[in-house]
Each structure stands twice: as structure tokens, then as C-alpha cells.
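Up next, subunit A:
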Amino acid sequence: MVHVQKFVQLMQFLIEGGVQKLKEIIIDGNSYKFDPGQTVLEVARGNDIDIPTLCYSEHLSITGACRMCLVENKENGSLETACTLPARDGLEVETDNDKIYDARKTVLDLILSDHPMTCMTCEANGDCQLQDLAYQFDIEESSYGSKKEDRFELEERNSFIVYDPDKCILCGKCVRADSELQCSEAIEFSERGFKTKIAAAFDEGLGGEDSSCVFCGLCVENCPTAALSYKPARKKGREYELRKQRTTCGYCGVGCQVELNIKGNEVIKVDSVYEDTAPNPDGEMCVKGRFAYGFIDRPDRLKYPLIKRDGEFVESSWDEALDYIADNLSRIRDEHGGREIGALSSARCTNEENYIMQKFMRAVMKTNSVEHCARL
Partner candidate 1 sequence: MKSFSELKEYQNEISEKKKNNQKIDDKPEIIIGMGTCGIAAGAKKIRNAVVDVVKEKNLDVKITETGCIGMCEKEPLMDIKMPGMERVTYGEIEESDVKRIINKHVFEKKIVKEFAIARILE
Partner candidate 2 sequence: MKEYTAIKELPYYEELDFYKKQKRIVLQNCGLIDPEKIDDYIEKKGYQAAAKAITQMKSKEIIEEVKKSGLRGRGGGGFPTGLKWQFAKDAEGEKKYIVCNADEGDPGAFMDRSLLEGDPHKLLEGMMIAAYAIDADEGYIYVRAEYPLAIRRLKKAISQAEELGLLGENIFGTEFNFKIHIKEGAGAFVCGEETALMASIEGKRGTPTSRPPYPAQSGLWGKPTNINNVETYANIPFIIDNGAEEFNKFGTENSSGTKVFALTGKIKNTGLVEVPMGLSLRDIIYDIGGGITDDKGFKAVQTGGPSGGCIPAEQLDLKIDYDSLKEIGAMMGSGGMVVMDEDTCMVDVARFFLTFTQSESCGKCTPCRLGTKRMLEILERITEGEGKKGDIEKLEQLGKVIKEASLCGLGQTAPNPVLTTIKYFRDEYEAHINDKKCPAGQCDALKGSYVIDEDHCIGCGQCKTVCPADAITGKKQKAHTIDPEACISCGACAEVCPVNAISN
């Protein structure tokens, strides 16, 4: 949906831009050109003007919920959120002054008043947007007092994702990512007011019987705090201790770009990569890419060819193994006919590999029995 929006913007721009003078908006006294359909926040970010946000993501629809990105509309002196304010010719806004600072600081102060001050042991320490803002606005403790008691229960009755509603700032990015990118519609806001929290079907958790969660991890990926975190990665290290390694997921032919997070020699979690040319430009992934990295370190993982001799698998060389395969397959085909041979391929292979497989089986092995794991 986000791509469609951008496409429409681009078309509008191309149609309008060529003929008319590009329109301008005034930010902090300076004029900037903008594309039709852009918001003040987008224009600001495109021109290196810093406006703090919590609920905004360029990959998701706009909601205007956190109220951090308030700017002052000079026409009437009112505060409006830059993420929802459409840029238009002649609009004049100010992105920082006493009134704005006071409002933003109060909003942050309020969020912190309901947030556990447990940064020391928190998974998001050093990688938390809330921490960054508290640092920026110099708030050591909320002026309304710290959150003394947890209001909710920790939700972790599944193997992959932990939800801590006490840390949740209700930015809604998880809900939007789930609804707009993954399209599972598994989570939504529930209850209202102070009791609001994110919930899956019947509030039975992501692993509940009626939950449509597919554990793609996009919610965790988009969460600005540690309200959502990966269960398998718990206590294994914080952002600044991890080494990053970009790679391609091998589980299917799509080839999603992923970023492995490594501590020492162990992959402890998988983050998304955001690249327009990747097959998953908004960081999409499936449960296999996100969580099934355990095979890397399994002791029984195949590392070299093995040939069964006398009932036991024995290590061999590639040459030895390939000769063994070629000799025996040819023998079976010559002695008993191609019909005695069948092939089972996999979604993990590329199209090209699967093409070769079936070509080989038909033309060389003289058999039509070619199958694929997806049909099981």
C-alpha cells in the first residue's frame, strides 16, 4: 500500500512538475521545494532538519499518535504534528521554539511516567528510541514520579516473541507493520484509555489458538523500545555487543536480505535490511528467515559428504561422493530403467537449480518422477 502511495506521488509530481514552478514551504525561515503529497516531516527529513518522532516510519502509514513531532504553524500559532501536516505552497512552520520544546518535553515526560526505569537489564538498552529522546531532552526521571509497579503481565507463551505491555508506548508501529506489510491482521489495540494494550485474538497471546500470527518478527523489528523482543535472543547480548553480517536467507527462492546479529561465534537474532532493490524492501521476512538460524550451530549439521559403508555414515571427499553417485545412478538406470529412480527437490533451491534438476532427471536419468517439497 505504501508503494502505491509513493507511485501516485511520483506520477503527480511528473505530471505537475514539468509545467509549473515547484512549490515552496518555509521551515524555520528557509524556503524548501517539495513534491506534491509530501508532509512537513518528509520535507524536513529530506533537508536534514531534525524533528523527533516515535510513531513514524517511512515504511508504514501515518498515524500522528505519539505527538513528538509537533511543529508550530505560523499562520495561527497552533501546534500540529509534522507527520500529518501536508506541505503546501506558502505554509510556514517553525520546528523548534519554547512552546514546541515544552510540549514535546511534556509528552516525553508523560511517557516516561508510565515506563519502567529498568534500562540496566533491558534488552533495548543502547538501542531504544525512548532512551535517545530522554537523553536529548535531559529527563532523568519523570516529573510525575517513576513507574513503581507493573500494570500488566508479561506475555511470553510462545517460542519466539515476548510482549511487555509495561514498556509499550502504544506507538502502534507493530499493528501497522502487521496489517500493512505482513497482512496477518494478528494484533490490534484493545481496551481504551489508560488500559490500552496491544493484543492478539481474544487476548490469548500471539501463540493463542485463534491467533493469525505467523511469527515473521516485523512487529519486533519496528518496536522502538523493548516492549516487543525476541525470546531466543533474551539475555544473549545488547546491540552494541553484536557483530552484524548481511546475508541472503537460504530457505526459499525469494532470497530475502537479512542481517545476522552475532556474538562471539553464535548468531543470536536476525534483523531486517531496508533496501529498495531487495526482494524485501520494507524489511519483510518469514518465520524461517527470522528464527530458523539454529541449524548453523547444530552438532549434527552436514559439513562434508558422508557415504554409508557397513551401515554407518563415513566421511568422504567430494570427488569420491560424486563418483559414487554417478556410478550408482547410471548402473540403476542401465540395469532397471529410469522408472526406478525418482527425484525430490526443494523450495530452498533457486529456479535455476530446480530447472537443472528436472532436466537432468528427464534427459539423463530418463524418468518423469520429479517432485518438490512444497507438494508434500
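Basically, contacts are C-beta pairs under 8 Å (C-beta built on N, C-alpha and C of every residue); 3 or more make two chains touch, one makes a residue touch a chain; residues count from 1.
Regarding candidate selection, all candidates are chains of the complex that A comes from, given by their letters.
Computed from a predicted structure; not experimentally measured.
Undergrad: Which option touches subunit A in the complex, given 1 or 2? Just the number is fine.
TA: 2
Undergrad: Going by the contact rule at the top, pick out the subunit A residues touching candidate 2 in the complex.
TA: Where subunit A meets candidate 2, its residues are 62-67, 70, 78-79, 81, 84, 86, 99, 102-103, 106-107, 110-111, 113-114, 143-144, 169-170, 172, 188-189, 191-196.
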